[in-house]
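Below you'll find the structure I mean.
As you look at this complex, bear in mind that one protein chain is not there, while each of the others sits in place.
So that you can tell them apart, the chains are marked A, B and C in the order they are listed, and the count of residues begins at 1 in each.
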Amino acid sequence: MSVKSTAAGGSPAKSRGRTTTRGTAAKRRAGEPGLVQLLTPEGERVEHPDYAIDLTPEELRGLYRDMVLTRRFDAEAITLQRQGELGLWASLLGQEAAQIGSGRATRPDDYVFPTYREHGVAWTRDVDPLNLLGMFRGVNHGGWDPNENNFQLYTIVIGSQTLHATGYAMGVAKDGADAAVIAYFGDGASSQGDVAEAFTFAAVYNAPVVFFCQNNQWAISEPTEKQSRVPIYQRAAGYGFPGVRVDGNDVLAVLAVTRAALEHARSGQGPMLVEAFTYRMGAHTTTDDPTRYRSDEEREEWASKDPIARLRTYLEREGLADEAFYAEIDTESDALAKRVREGVRNMPNPGTMAIFENVYADGSALVDEERAQFAEYLSSFETGDVETAGTGH
Amino acid sequence: MSVKSTAAGGSPAKSRGRTTTRGTAAKRRAGEPGLVQLLTPEGERVEHPDYAIDLTPEELRGLYRDMVLTRRFDAEAITLQRQGELGLWASLLGQEAAQIGSGRATRPDDYVFPTYREHGVAWTRDVDPLNLLGMFRGVNHGGWDPNENNFQLYTIVIGSQTLHATGYAMGVAKDGADAAVIAYFGDGASSQGDVAEAFTFAAVYNAPVVFFCQNNQWAISEPTEKQSRVPIYQRAAGYGFPGVRVDGNDVLAVLAVTRAALEHARSGQGPMLVEAFTYRMGAHTTTDDPTRYRSDEEREEWASKDPIARLRTYLEREGLADEAFYAEIDTESDALAKRVREGVRNMPNPGTMAIFENVYADGSALVDEERAQFAEYLSSFETGDVETAGTGH
Amino acid sequence: MTQTMAVAKALNESLRKALENDPKVLIMGEDVGKLGGVFRITDGLYKDFGEGRVIDTPLAESGIVGTAIGLALRGYRPVVEIQFDGFVFPAYDQIVTQLAKMHARALGKIKLPVVIRIPYGGGIGAVEHHSESPEALFAHVPGLKVVSPSNSSDAYWMLQQAIECDDPVIFFEPKRRYWDKGEVDVAALPGDLHRAVVAQQGTDVTLAAYGPMVKVCLEAAAAAANEGRSLEVVDLRSLSPIDFDTIEASVRRTGRLVVVHEAPVFYGAGAEIAARITERCFYHLEAPVLRVGGFHAPYPPARLEEEYLPGLDRVLDAVDRALAF
Partner (left out) sequence: MTQTMAVAKALNESLRKALENDPKVLIMGEDVGKLGGVFRITDGLYKDFGEGRVIDTPLAESGIVGTAIGLALRGYRPVVEIQFDGFVFPAYDQIVTQLAKMHARALGKIKLPVVIRIPYGGGIGAVEHHSESPEALFAHVPGLKVVSPSNSSDAYWMLQQAIECDDPVIFFEPKRRYWDKGEVDVAALPGDLHRAVVAQQGTDVTLAAYGPMVKVCLEAAAAAANEGRSLEVVDLRSLSPIDFDTIEASVRRTGRLVVVHEAPVFYGAGAEIAARITERCFYHLEAPVLRVGGFHAPYPPARLEEEYLPGLDRVLDAVDRALAF
């Protein structure tokens, strides 16, 4: 297949005016050129000249299952947050196709660098969902072994992981390994200097990395227009590699495009940027109140493009799954939710002295000293003036 | 007779050039797609469909004079460095057209944000050349009043001034002022995250700023390929504004393109990127040894595109200046060199207590305390144990 | 003219007043517009002053501070919000190499009246990067002023003063005190922005703290009083410069000093205070200056922060040790 870029130089005469008023989402997005789509919002299968995909019914059902279970996991996490079991949750609601499609495009040897919202991608990498909950519960800052599933820790500082991904990809290339790297980031993150530097390094070293931008239209309260006045995928061309925009609510298109991009990288052609055009259906996190900055209509309009409903319509129309299949997924979902619920509730708090663990790999006399002093201090409560203990240290 | 670029169509253009060298010019431009040129290396006047310029003989002579005097100033600074009068010098040799052409395109109300090499631009802004030498002599870090000539202080941290320029331009737009801002930076700087963020802010706020990249092919020892695998001007499109590459050794083209870009900005159309394709003929700075990383042939090839020789050929061919003119410039050059030489030699060292000056605008008790203590310490030498004084404090 | 308001509200009113008083004042940051900031410190300002004065920026901290510098050069007085302490570092280069130095670079010919507001410190049960106390990393840098209010009145007045100051001011807001209420006299003439105040008089030991820890120290003083010990609490308010005179005067009375902050002790503000006060009060100190603060470890996950953060007991333990010396 061919990977196209959209490059444009130009003279002042060709400059593009800037929209000062925001129309509805539909109006803004209507007629977006170059959006790769293989399944319409109405669940109709369409073809694209550059991106083809041919999946077995089983594979199609697998994608459906992935998305449903991911959504169920996400919903359970929101509930657990409301119940006080988690301190915070960043929901992926609405972004299931972007995450499952791209995650399923990766091979085991590929390496994933997520933000803090890639629960669906983690699912495709066989990361135990409970691992994702530790930092949101506040028992650790991540804590899993990234090398177990080639899935790096969640990274909160916006954009910084794109550089780690690029460096990792440079290493992959050095090793001559048959693998690629994928770096997730958001529309907001596209403004960070680190992301631009990652583009530069990846291009200059021809690193096998796919930059996967989930443009979910919002960076907390800021619409994408606050980050860029042209579609984000176009940025790649200016750095010398191809960019493509895919319907991020179309799991087939995301899978096809990401596969092609990863293959592009793996085969020595260097980096590629994929912009998955999607929508954050929920709040930014559980502490956010999106009613302060966006309209119900916009949300409703995107609800009609729901990635799961879309695939289900297609499966039903084509008769690719029977009732037993859907029933089984319901059962699986309940089991997953139960496991997550119980797992979180039983997740142990770290011991106090964990504060001093893993600051250094090779140890530090300073940490040793502070640990010893603190241990002595704590033990003073056991032996002596217990009456003041417990009111906070 | 009409001389047109083979790379671009457009309306027939008037030409003062001659047919005899047409092939050469066309071939050169064909090799560099999109390079705007109005004067060939052979001193031949050509037309460009998008950028026209019509200068009086006096204006043409003015540009020549600017370039010659700038070069002379630069040469004198190098000499002064060799003589130990300056600690360092960053020569602009070879970049006179890029700087004079762009600087002369600015209007008095426009504002310039330079790097550390824009001696030619400073010249066009009527900044006293002696001001530029303070930091290289080590008597200050710049020290002139940027608002006197709307020429900001030299900035050494690569790329950071592009954000200041963008913020300033946002202010210009807020004020509804009829002015534009121009930010200089190098090919190396194009890799800095700050420059990318400046592009983003400028585009999102439609700020009246021209990003002027002098691609002099080298960032110290690193060729441009270490910064980008596509021409730098193309980066603009991905941020939603126009980019253009101009022959940076062609003062007419630089003037025309920068004028258009500034007018684009001033007229509310937002930012623009100009890449001036030029060459650093000398060392990066006086401490650099370019023989370690680049070839004589390269330098010689670029010498044949010299910006000053090119304009002189044109002036001579067209009979636009007489011997008296050239003689006068020689005299002026000598006078300038003399003034600079004497000015530098007589430039006073700052007094010791200047260390504590201008740390804060509103003062600080801490600085006051340290100043007082140091003054007391210094005065102890006057009164008592003078024998240890003078061996370094 | 005294009103009761939370620290967050005091900051909000302070910004409102600044926007009203001076058309050159601008608010900039991520989500400061329609949303009113993740802590609602800018709530209502976008609505009342418009997007020309209250500016939602791209998600790029270096860009925010860098363009604020440019706006300041143009004559504006930008008040920048960094969303959380842990996200100031992408802007660190612009702050340290440009904002802090430009006035000196110009030999005083230009001014950089930029305020950078940073909600800081822990205690709100947040995830990584949302609970840090990086103030020492700014106080060490010449050219910056660093302050932190501990209560509503100081929140209100110190922010006004920071905005009026012609120097760059890093304004650290104690985020876990945002909801604490206090009296604000909006008509009172404020004192010097960089003066420390004795928040509680006492005779036995001086506690020096700032921002979120002042409350802890006041509680410690109250608890100690029950045991018959009289602690003096100095609210430093300013971390660069530091009002050593006020601390010195207190230590000359009490003979003992404990410095308390959330930031790691190692190379923290307490070190500077201990060093300088020991030099000034060598013969008045009955015990070495002791420090209570964060450990040399990344800020821990939320479930450990109660153990990690200096509280009443750790402060009183240090008081005990100072008295036992």
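Everything below uses one rule, namely that contacts are C-beta pairs under 8 Å (C-beta built on N, C-alpha and C of every residue); 3 or more make two chains touch, one makes a residue touch a chain.
This is a predicted model, so every value here is computed, not measured.
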Considering the complete complex, of B:139, B:230, B:320 or B:361, the missing chain is touched by B:139
From the listed residues B:91, B:192 or B:278, report the one that touches the chain absent from this view.
B:192
Touch criterion as defined above, residue of A:76, A:96, A:118 or A:197 at the omitted chain:
A:197
Sole touch to the unshown chain from A:172, A:255, A:321 or A:344: residue A:172
Extract the touching residues of chain A with respect to the undisplayed chain.
140-147, 152-153, 155, 157, 160, 162-172, 174-175, 193-194, 197-198, 200-201, 204, 357-362, 364-367
On chain B, what residues meet the omitted chain?
87-88, 134-141, 156-158, 188-189, 191-194, 219-222, 226-227, 287-288, 292-293, 349-350, 352, 354-356, 359, 364, 366-367, 370, 374, 377, 380-381, 388-389, 391-393
Touching residues (missing chain, whole complex) on chain C:
62, 86, 89-90, 92-93, 96-97, 100-101, 104-105, 128-129, 136-137, 139-143, 240, 263-264, 266-272, 274-276, 278-279, 282, 287-291, 295-298, 325
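To be clear about the criterion, only the chains that are shown with their structure count from here on.
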Whole-Å gap between the CA centroids of chain A and chain C:
35
Can you compute the centre-to-centre distance for chain B and chain C, using the mean CA position of each chain? Integer Å is fine.
42
Quick check on chain B: which residues sit in contact with 2+ other chains?
193-194, 197, 200, 204
Listed in rising order, chain C residues that touch 2 or more other chains are 57-58, 60, 62-63, 90
